[in-house]
Structure formats: C-alpha cells, structure tokens
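First comes the structure, then the notes that go with it.
Note that this complex is displayed minus one protein chain, with the remaining chains in position.
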Amino acid sequence: MLIELLQVVLNGLLSGAQLAVPAIGFTTIYAVLRFPNFAVASHMTVGAYAGVLVNTQLGWPAGLALVAAFLVAGTVGVASDTLVLRRLRPSGPLTAAIGAAALGIVLENIVRFCFANDPRGFDLPVLRDWRVSLGALGQLRIGPQQTEAAAASLIAMAILFAFLAFTRSGRMMRAVADNPTLAALKGIDAQMVARRANFVGMGLAGFGGMLIGLDTSVDPLTGYRVVLPVFAAAVVGGLGSIPGAVAGAFVVGIGEEFSTIVLDPSYRTAVGFAAILLVLTLRPRGLLGERAL
Amino acid sequence: MTPSIPRRAALLGGLAVPFLANATHAQAETIRIGTLTPQTGAGGAYGPPMVKAMRAVVDEVNAAGGVLGRKIELISEDDETNPDAGVRAARKLIDVNRVVAVLGTWASAVTTAVAPLCWENKVMLFTVSGGDGITRLPHQGYIIRTQPDSNLQSDRAVAFMLGQGARKVAYLSAQTPFAVSIYERHLQDLKAGGGQAVGNVIYDASKTSFRSEVDQVLKLQPDSLFLNSYQPDLLVLLRDLFRAGYDGRRYTLGYAANDKLIAALPAEVTEGLVSYAPSPDLDSPAFKQVQTVIGANPDPYSCQTFDHISMTLLAIAKAGTASGPAIHDAVRAIGNPAGTPVTSVTEGLKLLAAGKEINYSGASGPCKFTPIGDITGCKFRFDVVQKGQSKLLQLS
Partner (left out) sequence: MTSYLAAMAVFAGLYALMALGLNLIWGLAGMVNLGLVGFYAIGAYTTALLCVRFGWSPVAGIATAAVVSGATGSVVAVITARLKGDYLAIVTLGFAEVVRLVASNEIWLTNGTSGISGVPGLPRAWFSPEQVNLLYAGIVWVAVGLVALLLGRLSAAPFGRVLRAIREDEMVAAVAGKRVLRFKVQTFVVGAAVLGLAGGLYAHYVGYVAPDAFQPLITIYVVLALTAGGTGTMRGAILGAVLVVALTEGTRFLGAALPDLPPVRIAALREGVIGVALILVLSFRPQGLLPETIKPERA
C-alpha cells in the first residue's frame, strides 16, 4: 500500500511539473496586466504545433523544438495582445478576459484551418520506465521522458526566476506587478513591459503545451484539454504569484492522481476542484497570496 | 409575445436571406441530402474523412447523371460534437435545406438529440453511433445504424480473444454510453468460454496521462487488455502502457486504432495491437473504392458513411421519389437476396433504372438491418499492427 502511495505521489509530481509551466505563464500575465488571459489554452496549442512541426519537418531535436515552441507562442502572444487585447484592457479586466476567450476560439480555429484535426506525434521514441527497487517496499516506476520533461520545466522556471531577479526587463516587470502607478511615475514604459510580459507568459504557455504534446499528441484541442487544471493551479497558488503557481500545480497534480485510488478515476477533474475549494476556503487569495512576482 | 420578436426575426433573416435565395432556386432540380458530423470538438478527428467518403460517392453519381435524372446536392454541417449545436444544425438541414436524409451522426448524444427531429419531419437518419439506446427510440423505422450493437460486436470479439488464448482480461474504458454494456457482455461471454473479465477501469478521456489508471489495471495481472477507447485517448493509453512495460495482448476497436493513430505513434508502441471492425467480404469492390478515396486502411466510420450515402441514393432510385418516407420504405428493398449483387452505386442505379432487383452490399458489410434498424449478419475483420503497418489477421 505504501509503495502505491509513493507511486501516486510520484505520478502527481510529474504531472504537476507539466502543469506548472503554463500556469506560470498564465500567472505572469495576470501579475503584470491584471486580467485572467483565457487565451492561454490556444497559445499552448500553438506552441505544441510549432514544436511538432520543427521536430518532424526540419528534424530538430526535442530541446530545440521546445525553444521554437517558446518563441513562436511568445510571438503570437505579443501579436494577439497588440492587435486585440490591448484595446480591451482599458474597459476592465473582465472585458479583457472575455475578449481573451473569444481570441482563444479564433486561434484554435486558425490552427484547425491550417492543420485539420488529425493528431500529430513527435518523431521521438517512447522509452520504457525505469524501475527503482525500494527493497521490501517494492518497486517504483519512473518515466525517463517525464523526468526529462520535469527537468525541462525546472530549467524554464530557473531561467524565468533569473530573468525576473537579475535583468532590467525583469525588474521592470516586477515593478509594474507590484505597483503600476508607482512604476509609471518612475518612467517605466507600460506598453513595453506589457509586450515583454506577454512574450514571456505566452512563450511559457507554448513551452508547456509542447511538453504536454510530447506525452499525448498534438491537435487543435491540445491546450484546451488541460486548461482547467492550469487555471486551477494558478488559482490555488494565488493569482499573480509565480512560486504560488508552481505550488498550485503540484497540489492539483498530486490531488488528481490521488483521487484515482480514492474515487473512480473518471472523477479526477472534480477532485482537482475540490482541492481548490479547500485551499481557497482556508486562504481566499491562494496559498501564497497575490502578486508575489 | 414580446416586442423583440420582429427584431430577432429580422436579424436572423437578414443573415440568411442572401444564401437562401440561391438555395431555393436550386431546390427544384437537385436532391438534397444532409451530413451531420463532428468537424470540431472531441470527435473532430473523425468527421472530415466521413464527409470525404460521402462526397466521393456524390461526385461519382453526379458525373454519371445523378439519380432519377436529378443532381445530388450534399450539404455538410458541423455538430461540434455537442447535442445542443447538433440540434440547431439538424434544424437548418431539415427546415431550411429540406434534406431528405441526415447522414453520419457520430456521438450517441447527438444522434439521440436529433433523432426526434428526423422522425417527426419524416427525414431518414443514418448513424454510426454506438449507444445501444439509439435503435430502441420510438423512431418508426427512421433510424438506420451501421455500427454493430454492443452484444453483436462483443460476442465476436470475445470469441476471437478466446481463440488467441486470452483468459484473464482487464478493461480500460472511456466514459461512453457503451463502457458498461460492452464490459457486461464480455464478462458473460468470457465466463461461458472458460475465461474471465477481471475489472473495468472507467477513465476521463480528456486527461493527458493515464499512469495511475494503468497501474490500477495492471495490478489485476491480466493476460490481455481490452481498450474501449477513441483515438485521442487511445494514443495516450498506448504510450502509458508501453512505458509501464506491459507487453501482453491489447485489443481495441477499429475506429480507435485508425491509420492516423498508427502514424502518430512510434512503431514499437503499437506493435501487436489488435483491433476489429465490421467488414465486408475480402476484395469487396466497395471497400476498395473507399481505399482509393481515404487511403490504404480507411477507418470504419468512413466505410459506414460511404454506405449511408450509397443506400440513400439507391433507395431513392428504387422508390422512384426523393423523400424521407420513400427512403424509409425502400432502404431494405435494395438488399433483396434474390436481386443482382451490387457493390457500387452507379452500377446499382443502372440496374434499378432497368427495373431489376438489386442486393447491395457495401464497404462496411452486407448492409442488412433488423426491424429496429440495427445491422445484422455482418462480418468482422481483425487487424494487427506490425512494424507500424496494419495487417489483416482474420475475417469472420
């Protein structure tokens, strides 16, 4: 029984690492621009397509394809913000959020128009899991590729933390997140910061989208399928808090896997939401509170 | 009624009028047939080839002069894999386009939702849905279903599995209307054949990993697995089973293990996967025709919709009028065992025009139906994936 629990926790950690990257992207945009950008799902899909195309058509390895996923989704994020969402933001966060939902529908269908609905797989082998013996307890199963994906997530997070802590752009983003009025007084160009936040946020969404595509397949609904757990992760952690999004992703990931032993596996999504409700009842602004970018 | 009605009507009418003007003009000459398939939403992977197969038949028949001297017009709508949108799309097909038949509904929920519209308006409905409740609706003969019901397909599948030595079978099933009914029939059939069904893990198909579900089912130590899935979730399941080191037998449905799935996965992951689908005789010309349109291994749904349109056109020709009730009355008469065997529509149309009886058998099977519209007497093909290629194992 203990080994099963350990296995479930491990499975949850690996799923959580996958959710964490797009959740960070979502929360970064929230921190700087103060609205939930529901178009994150379609940007995940865009990133996944960018990754699978450079991998299968140009033969790029997975690592490089992840960079392509980041860059393409980030660029699309900046473009869609400049063309659409920037005009809506002055009308309030909810108008912007609703506009983002509509934008998501448009992007999903641009992808569908270009690539149809057929699933696309990466040109990569699927590896057998490692089996780690824990003596009398039994064996644990660890997926080499999931571990790699989790490592890629951690690297992306580390780069983001370094960017926010040590670069001028990063510090400006944090300044705007902390207090936009003060940042404006100090002469920080809000438009520029918004563009960078979108590039980083949607880039991370695309990166996370490709990680999910690696594990499943890439089709126009790749991002949509996981977007609820991604929102959940960001909310559990506290909207606008990057460490919160990471913590939230693990709570949701482990919670969902746990539910498979307690309840029918078909209730996984419901358990994720029960977890949110529980956390938010105790801490209405999430585990780590808001805007700790 | 409230004052806002004229405004609403004006809005709707305003959008529709420019297109309708053409539509009503053309209606006098063409026979209008609707397709209602998933082009978006969870079933989006299946709809496009289904329509492609039907379009090919219509093009061929139109090139040969149409039916009863009239051209065929195929109007394709998207049901968004959603019964709510499906009802609105069906209303448009029936009320605006005045189609005589609606072909190809896929999701059981969509089929059940649009079925009453069809029978009330005397429009024929051809479906590929698997839900067993569909043919038990009070449809007065207006539903024809080319997907075999749970019992028929389960009996054949279990016989085959037992023949391959399966004794202890575990199940992974997406939450569908037939997740439970297929399992229960298997349970019974396996027991009768000296095997056993050891458990059914029902999962949420929209999830992106099934590691814990796979652990759960492998704990039962089965010698074979039956994967009651659709294509998107089967992709994920096969990966997770491979990673978990499971190398036992895997059985699944033909529509889940289609060409697109085999192409999207590395060969070692799909190696040895057995799938089954209703099938015509080997070397069926109708099946070959679908192959030229769709590809070497057409999915079962495309074969079935190929038959939907073929049966519709032949029934219209047989009845001599293009209407829902005419198709309703004639759809079984085109499979007259005493008639000339026919596998292509153009050939059938010629014979019917000459006043001959025909016996149509199509790309998905012999196309014979029970009084409630379920398919009977069809064969099943069992295919195995070897080195990334699908190979026929058995046809029975």
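First chain written, first letter: the chains are A and B, and each begins at residue 1.
In this text, a contact is a pair of C-beta atoms (placed from the backbone, for glycine too) under 8 Å apart; a residue touches a chain by one contact, two chains touch by 3 or more.
Note that the structure is a prediction, hence the values are computed from the model and not measured.
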I'm checking contacts with the chain that's been left out. Which of A:142, A:228 or A:261 qualifies? A:228
For the full complex, which residue in B:87, B:351 or B:393 touches the chain that was left out? B:87
Note that chain B touches the chain not displayed via residues 1-2, 4-5, 7-9, 11-13, 15-16, 19-20, 22-23, 35, 37, 39-41, 44, 47-48, 51-52, 75-78, 80-85, 87-89, 91-92, 95-96, 107-110, 112-113, 116, 120-121, 131, 133, 137-138, 175-177, 179-180, 202, 204
Since one chain has been left out of the picture, which residues of chain A touch it in the full complex? 30, 35-36, 84, 87-88, 90-95, 97-99, 101-106, 108-110, 112-113, 116-117, 228, 231-232, 235, 239, 264, 266-267, 269-270, 272-273, 276-277, 280-281, 284-286
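Please note the rule applied: only the chains that are shown with their structure count from here on.
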What whole-Å value do you get for the distance between chain A and chain B if each is reduced to the mean of its CA atoms? 36
Touching residues (chain side chain B, partner chain A) in the complex: 39-42, 44-45, 47-48, 175, 201-204, 206-213, 215-216, 231-232, 235-236, 239, 242-245, 260-261, 263-266, 268-269
As the complex stands, chain A meets chain B at residues 4, 7-8, 11, 14-15, 18, 109, 112, 116-121, 124-129, 131, 141, 143, 145, 212, 215-217, 219-221, 225-226, 257, 260-261, 264-269
